[in-house]
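For reference, the structure I am asking about is given below.
One protein chain omitted, others in place.
Right after this comes chain A.
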Amino acid sequence: MQEQEQGAALLDVRKLSVLIKQSSRQKVRAVDAVSFSVGVGETLALVGESGAGKSLTAMAIMRLHKAQSMGVEADSIRLDGQELSTLSDREIRKIRGSTMAMIFQDPLSSLNPVLTVERQLVEAIRLHNDMSAAAARQRALELLDMVRIPAAKSRLGEYSHRLSGGMRQRVMIAMALAGNPKLILADEPTTALDVTISAQILDLLRELQTELGVGMLFITHDLHAVRSIAHRVAVMYSGRIVETGNVEDVFSRPHHPYTEGLLAARPHGSFSLDGHKLREIPGTVPSPADRPAGCAFGPRCNRSQPDCESQPPSLRNETGARTSFACYHPLKEVPA
């Protein structure tokens, strides 16, 4: 799957690891050699529970990780044909915000509280485009219209604390679009929002993607959001991708026991009517420091065998399976 797509891929990440320094000697591999690609106009969802390494992956691509305490290793990170991993900090700053832009989970702490919406937008626009102040102001207004902010003109003078959560997230999206990016990394952009507002933001992102043809790396723990926005999905567990494929295939025929367990753990139906219990995944996600030697999911897995403990399985494609998965004893056929 990866082989044919590599030519067309907008973002192609090979064996990206993020190491967190615990002490001078000890380093912990919080993200362990993940590889994936995002095509032009495509959305890849990185889904997983807290501590899976989703956000770190995005931060490492943007090179926004804390350099003092974290190290990044990668065979390659190619964006639009350009290798990012060898670029200097200065060079990456030019790409960050223009070719690739990020939307954060909490727009209140990501927006500057003492600058108006207009000032922030104009700053972002002029940083990446050669534009007069007046033209940039015009562009700021266009961007607010583009993210469907009603009465955009009157919003330009507002400060972020005066906006509602949904409006703030729209402003964040407008700022991300200011540099005409080809790739958007969205880190849990709807998690802090109400269901009704989150549905609106997902609609907006989907429409913008069709309009602008951008690629998107969408990070979330919300399986609903994945279903509604992504084309492909990569399920992460304890710093590794355990299963990846088209959203339909992964959701309807998961092969990795973790994916299957995650899908089954979501409430469905009503206990009061038929008294069925939810499927539990026993235990909790291991911290990267005490990840087991073999398959990280092994201790919580009901299909684990002695051979799971020796070495972590790598992502592979099995004939007849539509997804790639990292499991020695995958589920063969799961009733839909």
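The criterion applied here is as follows: contacts are C-beta pairs under 8 Å (C-beta built on N, C-alpha and C of every residue); 3 or more make two chains touch, one makes a residue touch a chain; residues count from 1.
The definition used in the following text is that contacts and distances are computed from a predicted model.
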{"item": "Complex member absent from the view - protein name from UniProt, among \"Oligopeptide ABC transporter ATP-binding protein\", \"Sarcosine oxidase subunit gamma\", \"(2Fe-2S) ferredoxin domain-containing protein\" or \"Chemotaxis protein CheW\"", "value": "\"Oligopeptide ABC transporter ATP-binding protein\""}
{"item": "Options A:Gly53, A:Gly179, A:Gly215 or A:Gly261, residue touching the unrepresented chain", "value": "A:Gly261"}
{"item": "Absent-chain contact - pick from A:Asn180, A:Thr284 or A:Ser310", "value": "A:Thr284"}
{"item": "Options A:Ile92, A:Leu108, A:Ile197 or A:Leu212, residue touching the unrepresented chain", "value": "A:Ile197"}
{"item": "Touch criterion as defined above, residue of A:Gln82, A:Ser164, A:Thr210 or A:Gln305 at the omitted chain", "value": "A:Ser164"}
{"item": "Hidden partner chain, residues of chain A it touches", "value": "49-50, 150, 164, 166-167, 194-200, 221, 223-224, 227-228, 261-262, 265-273, 277-282, 284-285"}
